[in-house]
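One chain of protein is taken out of this complex; the other chains stay put.
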């Protein structure tokens, strides 16, 4: 299996303006190595994150050129496996970052929260910091996306192209559908999480470096506006925006669109999601908040019966 | 078992300024009869909701005086059972109401969405409108709360006192904790839903009239700021606000407070919810949005080991 | 001229459930005495506001019964004069209150901002705390409103009924139009400000007690949804909501409605406000934010030429 490692500096943007670091073919399974959101710089509980960290966070491996991908296609990324490349994860309380603190966007005059590093040992399927902070291994890709058409977007941002969505559904066994906006798609991924609660409340999950096994497929001539996810049992859309209600609106509006593609009348789809849809918060800390709207396939497919 | 029916007009506010319709004792189990959110006025698919409905929506049964309740106590409401009092539920697409339309608050110049009534037959544990719109019986109380201290709050509004939270967790088997702000608590409930998806997207769930069996208990001298819910396996807080991120902040901040009561250090609780908390949208349609933050008891109780 | 003083405790709600303290006739000019937002309790720079203040803030004088007012009418309140009843104003930095700090609604884990009392001496048309903090006398009514139909609304809240709008345009020389929802209108006012910047950034303006001279008129059978203000040169609407963009939408949508009443085509009104409307922030600190949308009469009246 082809292994893809970032040859030089990692990317901190989802950008068409960089040179591809590798090429993959549709149908090909590849292993991609990712650094953690702190560029693997934090290694012990006594590290002072704000001194150690570089200028940018969330290094991405990419861009990866997908042969045959053209604007107007959809890139289907099958997440086959996520393996840790070390035996610990890190979470950090950073100043002016997180869901219950003033930030660079929600500006406050209050003093920042205290910094703190939490080191978690990975063993027996558990990540354990201490006897209270011990959680199961539930790995997923914090960041996954393609290059936008025109913009170069920070690796901290989730948007139409995917990016830093921080939703636990981008996990092994699921398929992530991403819009292709440039020839070759320019795929990036990184920011693996060994686990995360809804909202990623303090702003950093159980951050790990990882070996990620993916398979790419192209759906030619199929355009989607926002990232979609398919699990064995559910269809999902991720909406990212501020305020949070706009992320919710995008997620559900796009899921209605998907249901219409599946044969639903628009108003019946609106009604169905009212009664059976699911909507949870992926992140409430990034430059845009990400929410995931879902419908169980057994309901979604009832219109085509 | 004592049965409580509204003697005259139902209440459309959570208010201390009304006369109690019944008294209950702590520990007593009572059956409360509730009308649906449309005051049971919509009975067939051809009804024009905007013509039939009265001036106010969401009639409440109450206030019910809880003996011994004093400001500064917490009222624990055990939801024992919800039985339908008819064999159908109703959902309606109303003009300028819902999650994907301009509303009285999010004002737009667009034409309103088309009105439509969906009638669901209840049989064999399913609510069925047609072959596509058929969903399981998952009853809960859309509205449950006490009277605020000073204000009289619309039955359409969720806030610190509970009220129109529209979260599926106020269901049989769970305990809802509400702040007591006035002597006797002045409890109200109504707006039963035979089922609902996250967000209550179109603004109306599977609305039913019901017989609700509740048991009340008092936790004397225990003050809470926001409604809490306990299931057999989880602790939860409901936050209600606009924009939606403020509802999320309230829910998680109060859940941290609860965890501190359980013996947690504040920063470790913040860290734990980052990695294992749950956060989903109850409603994205009411005057305030309601989100539910949760933690599994097995994690929540680890601090007291 | 009739003088109206609160006979007992002031009101902390806009409520129909209280007994009127006075009656006024349309066309009658009356003097109303108001306490400051702190109930006149803070009198020196060394006072510790959080210890001195009572349970509620923003005492209102009222309700005042307006003879002949019926639901569906509009109450026109001419603000004739505001005279201070003391020679100082007070502003206070309170914990967890203000525009650049976490609050009870925008919950944060940060430590609160430091408390601080600013005493301003009123002399020669200036309010002076020190040589840097010295501002002109620009008095207005922070709070002015009628009783809602069904709800009793906190005196800290601005909404359809007016209330705690904290917009500098409710000042002498202007007319405030308020919806009448209950027989007698149940008018309240209070919270006079000797001056205030846009946004009322720290949450408290130059707070004074005052003698307010008003004249009431009724516009029979004229319904308005949101408070309107007329100055000698401008028409204005105050929208109050969260998030702030919803307050902006309400203010401009209602101003379009007013222009349509003046003979405008809806789409031309939308276009006109795009090019010549004004929109500023009244408060960014209250339970709802208040924004004022305006159009100069010379443009507004061009449709009826």
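Each chain gets a letter, A, B and C, in the order it is written, and its residues are counted from 1.
What we mean here is this: a residue touches a chain if its C-beta (ideal position, glycine included) is under 8 Å from a C-beta of that chain, and two chains touch if they have at least 3 such contacts.
Everything numeric here is computed off the predicted structure, so don't read it as measured data.
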Across the complex, visible chains touched by the hidden chain are A, B, C
Using the touch definition from the top, which of C:42, C:64, C:208 or C:281 touches the missing chain?
C:281
In the whole complex, of C:152, C:165, C:237 or C:291, the residue touching the missing chain would be C:291
Which chain B residues would touch the chain omitted from the figure, given the whole complex?
100-102, 106-113, 243
For chain A, which residues reach the chain that was dropped from this view?
12-13, 15, 17, 56, 105-109, 150-154, 241-243, 246, 249-250, 253-254, 256, 266, 270
At which residues does chain C meet the chain that is not included here?
91, 93, 99-100, 114, 116, 118, 127, 129, 131-135, 195-206, 242-245, 248-249, 252-253, 256, 264, 267-268, 270-281, 284, 289, 291, 293, 299, 302-303, 305
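One rule holds in what follows: only the chains that are shown with their structure count from here on.
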Assign the assembly's chain-to-chain touch graph to one of these shapes: line, ring, star, complete, other.
complete
Would you mind pulling out the distance in Å between where the CA atoms of chain A average out and where those of chain B do?
32
Where chain B touches two or more other chains at once, by residue number:
242-243, 249, 253, 256, 270
